[in-house]
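Below, a portion of the complex is reproduced, with chain positions unchanged.
Per-chain residue numbering starts at 1, and chain names A and B are given in the order in which the chains are listed.
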Amino acid sequence: MINLAGIQFKDPIIISSGIVTLSKIQEVCKNYLPSAITTKTLTLKPLNPHDPPTLVKFHDKCYLNAIGLGNPGIDELKKINEEECKLIVSVGGSSIDEIMEVIKRVDRGEIIELNLSSPNRKGYGESLASYVYEVVKNVKGVTNKPVFVKLGPWDNIIESAGRAISAGADGLSLINTVKGMVIDVETFKKVMHYGTGGISGKCIHPLAVRIIHDVYKEYNVDIIGMGGVFSGIDAIELMSVGAKLIGLGTVIIDEGYSSIIRIRKEMEEYLKEKGLKYSDIIGVAVKK
Amino acid sequence: MIYSEILYSKKISNNLYEIATFFPQKPQPGQFVSLIIAGEKEIPLSITDYYEGILFLHVSPKIYDLIRDRKKILIKGPLGRPLKLTVSSILGIAYKDLLYDILYILREAKRKGINVKVRCIECNTKEFPKADDEKADLIIASVPKDMISSLPKEALVYVRWVKMNCMLGVCGVCEIKENLACIDGPLIKVSKIVD
């Protein structure tokens, strides 16, 4: 069991935000038994995703996406029944007021994850990153659930993380995607309809390792780690620099939900071979 | 997503063009690809055949117009759920040109020695024997939306009438009764999507 913000998780493997659509949560939970599922980032009103192309593969195990926080709105959250796996409710908005309004309507789920880092819709996500202190402070005033703040691999990540923590965040989710662009050289147009997109997958894995390492080293805080985990080894790596839970995202897009089972198995085999428990691993590469 | 070089494109009928394009990864039967029009749109396309590195597609005049002047196109995929062809008989049901949606499956099945018959509604095909009944281990179909209810409940129907966006199961746009046409489909059991 892993204790994160006072909640017990059966193992570290969860699904990151933006992967499972609300109507699929039940099925995915039952068939693949992730320890928790993070919802898509929910806003007050439904948001349409950007027009396609919204998701392309640019290299082996590496994608660019600009879904743009498309979601059915917070009021659809109530359609999710009690699950065998835990729910992390990802929340977003274009203002502190909207985010607080959304938070007030979160009536289920163990943890709230504040998305202050998506690079894919102006006015949302990373557009609010500079207000991280104010957002967290306000949010903590209207919910009793643990609040995790999802941040990006920014140059000022130590300061941003510090502001989130000092405002009362219970932990951090690291890292969001990296803003990139792909050009079609046949037409010289940007491939993504939105123009840019977030780079995810194996390509950003060593970046995730470094960011989680630096933040954990500085603050020794609860971290949900994510960023290019494609194998049990990748997951162990993120745990060794301080992540307690590991979010899978791009690997599911690339390989399907069965990757959850494969990665969990690889992690368990690793532990067995080494005679270790998960708690032996968390942050061990930072302390050294 | 790769730049796929067009080998040839030709008019088949007033409503249909055939495109043959180099594509290194063999799709599995049941899968589809998408055509990326950079910055503008992305169009899911059924596969009509695949042979030694060449992907065969059939598209409408409207889609053909988008790429007629191009030597290379951006193709994403293969996408969707592969079908396991471990049966001994397959019945294909199609309405007119929608036969092209399921042709790759039928052809791969035939190559594997599976007994393939086809019921082509308002159309003909010499490639496969005509079906006299609906007895088969597996029924796959492509028909207009309003004809689905007439299909056997256990048939797999090619869901081509929903809008798609990301094509990889994460945006939720192609949801149809808790199924996502892009990853649970494009072939989905009729009973799962009719009331």
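Here is the rule we use: a contact is a pair of C-beta atoms (placed from the backbone, for glycine too) under 8 Å apart; a residue touches a chain by one contact, two chains touch by 3 or more.
Quick caveat, the model's predicted, so the values are computed rather than measured.
Peer 1: The viewer shows one copy per protein chain type. What formula describes the complete set of copies?
Peer 2: A x2, B x2
Simple rule for what comes next: only the chains that are shown with their structure count from here on.
Peer 1: Which integer distance in Å separates the CA centroid of chain A from that of chain B?
Peer 2: Taking the average C-alpha coordinate of chain A and of chain B, the gap between them is 34 Å.
Peer 1: Going by the contact rule at the top, pick out the chain B residues touching chain A in the complex.
Peer 2: 1, 3, 36, 38-42, 70-74, 76, 164-173, 175, 178, 180, 183
Peer 1: Give every residue of chain A touching chain B within the complex, in rising order.
Peer 2: 18-19, 21-24, 27, 40, 49, 51-58, 65, 67, 70, 72, 183-187, 189-193, 195, 253, 256
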